[in-house]
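With one protein chain held back, the other chains of the complex are shown just where they sit.
This part shows chain A:
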Amino acid sequence: MMQVRQLFGRQVLADAISVTPDWQPKLLQRPSMMLTGQLVICQRCGQSTPKQTVRLPQGNYYCPHCFQLGRVTSNQNLWSLPEPNRFTKLTDSPLSWQGELTSAQNACSQEISAVFATGKTHLLWAVTGAGKTEMLFHGIEQALMKGLRVAIASPRVDVCLELAPRFQAAFTSIPQIVLYGEMNRPYAYKQLTICTTHQLLRFYHAFDVLVIDEVDAFPFAADPGLNYAAQQAKKESGALLYLTATPSKELSRLERQKRLSVSYLPARYHGHPLPEIKFKLTSHWRQSLMKHRLPVPVKKGLSQMISKHRKFLCFVPHIKDLAALASVLHTAFPELKTTTVYAGDPQRHEKVQRMRDGELDCLITTTILERGVTFSNIDVMVLGADDGVFSTAALVQIAGRAGRKSAYPDGLVAFFADRQTKIIQEARRQIRFVNQKARREGLIGVTHD
């Protein structure tokens, strides 16, 4: 027998399910897959697949897109109970955050509160380091007081793990659950959920307020199934807020067609412009590394950073480039304390922490550190910025690692590549564009032109 609280607003995959007799008639049962002539459409993740590629020997079909959450097979059902909002309405504010918003942040914050109250879909476009999380607090405060169920989802585990303690600190009295793939704790019914976008697939019409952070991040942008998940996870009347620093073409199109309202915040909370991207051409940088040489422009750039005792992140396109660069760097600058990190690195979190603590001078990384992580005073370089793994959004995010703290608003952002690409140009243009917009709106304290 299943606990009803485990089923409120959730969707559970099973042949059959049993709850206490008074709840049994309220159970919602949906077939887990829809079959058409050629396709099977998974009702959990929304993805469709040609039938013949996923046919099992006994004639059932399965979904190859979301099997990490337990395989959906066409002979199963999705079971759920309607979300009853079993939370107490509050008369006192649960918000213990004491900080202040700038007037530009405050304007966005009020728009967000209105979106949450009316159940609309909205996009907050705020530059990297604008203070997006703080702008959510007042809207979420009001939602929680009304007894609404709230979720913050992000495509990246790292972002979830960084957000969770901040929300716990801001709303100390509100029970919170953090959900992601490798967690050890089981699911529990809580008013505030922080989860990866993947975990949204386990919900069905649960949230009155759903915030999706870093919508442009892999894999959300590339995965229409997770977009479907957002629509499924919120109540039909629920509010949906997308947060991004680099809106995708799809979101920009919806905005132009007036199908999505947008709040802009083109300046960082500390009122300094975003560091602009400096671009230098290299010639066959990968071959140079193979021959154990640093490309001349890279060496020059590094010497400058190192002579100023700057700490820096160094992004490379692929895991195999990490070791090559590390060994060349070690020969060229033997004093430099450096290490490499990538997504599957077992010491990933420790290494990032060592960089934060200032123990390392340089962290050589793949795109995993492109977003969500804040180092206080840092320069950034990208080697091979023309590689296909770097999207415009990724490059803007990488550039956005520099100058985030008000004590150190400047930082060098240097891109090296064998050729200038449309994607690099677009990233440079986006950063210049938001800086101009911020200047025009008087959001930047010190102008440098």
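Just so we're on the same page, a residue touches a chain if its C-beta (ideal position, glycine included) is under 8 Å from a C-beta of that chain, and two chains touch if they have at least 3 such contacts; residues count from 1.
Assume contacts and distances are computed from a predicted model.
In the listed set "Ribose import permease protein RbsC", "Electron transfer flavoprotein alpha subunit", "Competence protein ComFC" or "Energy-coupling factor transporter transmembrane protein EcfT", the entry agreeing with the UniProt name of the missing subunit chain is "Competence protein ComFC". Of the candidate positions A:Leu35, A:Leu56 or A:Ala188, contact with the unshown chain belongs to A:Leu56. The chain omitted from view is touched by exactly one of A:Ser32, A:Gln47 or A:Thr73, namely A:Thr73. For chain A, the residues touching the chain absent from view are 53-54, 56-58, 60, 62, 64, 67-68, 71, 73, 388.
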